[in-house]
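Got a structure for you, questions after.
Coming up: subunit A.
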Amino acid sequence: MILRTHGLTREFGGLVAVDDVDFSLGDGELCSLIGPNGAGKTTFFNLLTGTLAPTRGTVELNVDDEWVDLTGRPPHETATMGLHRSYQITNVFPTSTVRENVRIAAQAHGTDSHKLWRSVQSFDRYYEEADAILDRVGLSGVAAETAQSLSHGEKRQLEIAIALAGDPDVLLLDEPNAGVSSASIDIVVDLIEDVAQDHSVLLVEHNMDIVMNVSDRIVVLNQGGVIADGPPEEIRDNERVQEAYLGGYERGEAA
Partner candidate 1 sequence: MTALRSYLRRRVVLVALVAFLGAYPGLHNLLVSSPVGTELALVLPRVETMVSVFYFGLFAMSFDFVSGYTGYLSFGHAAFFGTGAYTVILVANGKIPFLASSTPFMLSLLLGAVLAVMLALLIGAVSFRLSGVYFAMITLGFAQVLYVFVRNWDYLSSNPRDGMSVLEHPAGFEVGVPGIDALNLQIASADFVGETISMGWIQLSAAEVSYYMVGLVVLACYLAMRRALRSPFGRTMVAIRENEERARAIGYDTFRYKLGAFTVSAFFAAIAGGLFAGYARSVTPENTFFFLVSGDALLAAILGGFGTLAGPLLGRLFHESLSEFLSDQAGGPHIDVGQLGLLPYLRQTLGESTLATELYNGFTVGEFVEVFVNGHESLYLGVLFVLFVFYVPNGLLGSVQDRLGGTVGSELPAAVRRLWGRYRTELPTTIRRLWGR
Partner candidate 2 sequence: MTGAALAAMSDVAVATPLFVDSLLDFLDPGTLASVFVDGLSKAALYVMITAGLTLIFGLMGVLNFAHGSLTMIGAYAGGLVLVVLVSDSTGSVARIGAFFAAVAVVFALLAVAGAGIEMKLVRPLYDRNPLYQILLTFGLTLVLDELVEIIVHFYGIQPTHEWQAAMATKPAFLTATYSLLGLSVVGLDLFEIAFGVLTVVAVWAFLTRTRYGLYIRAGSEDSEMTEALGINVRRAFTVVFGLGVGIAAVAGVLLAWDVTWGASVPLAAETLLPAFVVVIVGGLGTFRGTVAAAIIVGLVDATMTWWFQNVVDFPGLPEMTIFLILVVMLVVRPQGLFGVAEVGGH
């Protein structure tokens, strides 16, 4: 296991967005987190990375076979400990070049960021890491362009590239396909499968074809709680999951 939560809960006013979730992610596993609208998936991500503080419960990360408590740590600390995320809505550095977008992320994991007296060009290793990642995600050709000038699909690739910098142990991918046109969706799917080779991945995705194809395991959230957890075939036939997705409305007699 690489990541686990215990009794993780977040309340907004009276609303329980994430409700007592015990979750674990295996080392090297690709686990998908699914659930209907408003099930609490993005809130769950925000709790893992420290963007939100939980109302109750803990988040722990396995660092060199030691469980480290991440609960309540700010995002910059969870990131440096090896928990990275991509965003549902593209969230990059718009007027920087593609290469700089990844380089600055790589730099965050070194010990040189405070050096204001040396030229950035004397730190080759961050450029090398950035170039390797861009090569891997297939953006080498546009490395010198500004991020804002990319096509939407390329921006989604860049989104993942930034998360890859600094070689994280766990990748949290929040709808990497959001807004990608049906024509170019395969590129992103291939990319997800590729990065899952050497990272533990937690994926939020709505396209069930993709989820069923790529996942080792699927966890289903509904109204903040886990309602199912298992391999794809099992989830497909789970009656509670069907209910959660299609809705269980029955016309009452009362008016």
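Convention: contacts are C-beta pairs under 8 Å (C-beta built on N, C-alpha and C of every residue); 3 or more make two chains touch, one makes a residue touch a chain; residues count from 1.
On the choice of candidates, all candidates are chains of the complex that A comes from, given by their letters.
Only a predicted model underlies this, so the values are computations on that prediction, with no experimental measurement involved.
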Chain touching subunit A (counting every copy) in this complex, out of 1 or 2: 1
Touching residues (chain side subunit A, partner candidate 1) in the complex: 49, 51, 74-76, 79-80, 84-85, 87, 91-96, 100, 103-105, 107-109, 112-121, 123, 126, 162, 165-166
